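Missing here is one protein chain; the remaining ones are kept as they sit in the complex.
Then we have subunit A:
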Amino acid sequence: MLKEWIIEKSLIVAAMVSFVIIAFIIMIVFRAGVPLIAEVGVGNFLFGMDWRPEREIFGIFPMIIGTLLVALFSMLISVPLGILTAIFLAEVAPEIMRNILRPAIELLAGIPSVVYGFVGLMVLVPFIRTHLGPPGFSILAGSIVLAIMALPTIITISEDAIKAVPKSYKEASFAVGATHWQTIKNIILPAARSGILAGVVLGSGRAIGETMAAIMVLGNLPVIPTSVLGPIRTLTANVAMEMAYAPHGPHRQALFATGVVLFIVVSILVVISNRLRRGQ
């Protein structure tokens, strides 16, 4: 009985510790960031076109646009590719192939982002510079790297969703003379829709939250780009690039404020993803 009591209490303690740590981090970020947003004004901070910390002008609009553009373009690449791969793995691939491909794809998720960024920097950036035009550091390079990084999430969650569609739906569709593709398109994908969307949202969360790889290939200029070959800076890159030069004062607060915006955006995505996964 005493043993039960100890186990139960230590579980509570473990849960509380995790919760308190997370709560502290959120508190620190908000306490440091929110006053600056209040001082500058929410509108000026979110929609300001200029980021000049040396003159205490803090507008993150170009970086919000940059973050959203990179997320959008990387999704344009990774979503079709990811869903088609998931369909292939779940419905078409022979057992042996699946048993090799699926762990290989899961492994992709475990590779540190600096490796992806480094390959992007050494291969993709020079390629874009010479074949498509300078500077090479660009939305295109970042979108491709982040798309590849989002693929494992999208593929594995979508494949699980497709596999979870009851076999009886598939049989019923076949029984009225549907082809395999008709069955996939009309029955399996609609039934798996919420799970697939959850994978897409989680994958895009990864693209928005990714920092290291983004810094390495995006060029990091806080401007609104005019083409996919132009450089941009993401919100995460903004924090990572400047934290060393902003030990105190409003500049540091502005970086925390950037963190607040990121936190809110990613939280919204997580909530959406969870709702979709529960099939609401």
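Please note the rule applied: a contact is a pair of C-beta atoms (placed from the backbone, for glycine too) under 8 Å apart; a residue touches a chain by one contact, two chains touch by 3 or more; residues count from 1.
One rule holds in what follows: contacts and distances are computed from a predicted model.
Entry comment: the absent subunit's protein name, as recorded by UniProt, is "Phosphate ABC transporter ATP-binding protein", drawn from "TonB-dependent receptor", "Deferrochelatase", "Phosphate ABC transporter ATP-binding protein" or "Succinate dehydrogenase / fumarate reductase iron-sulfur subunit".
Listed residues A:L81, A:A191 or A:L221: the one in touch with the omitted chain is A:A191. Remark: the omitted chain is touched by one listed residue; of A:G43, A:G110 or A:G177 this is A:G177. Contacts to the hidden chain, counted on subunit A, fall at residues 94-95, 166, 168-179, 182, 186-187, 190-191.
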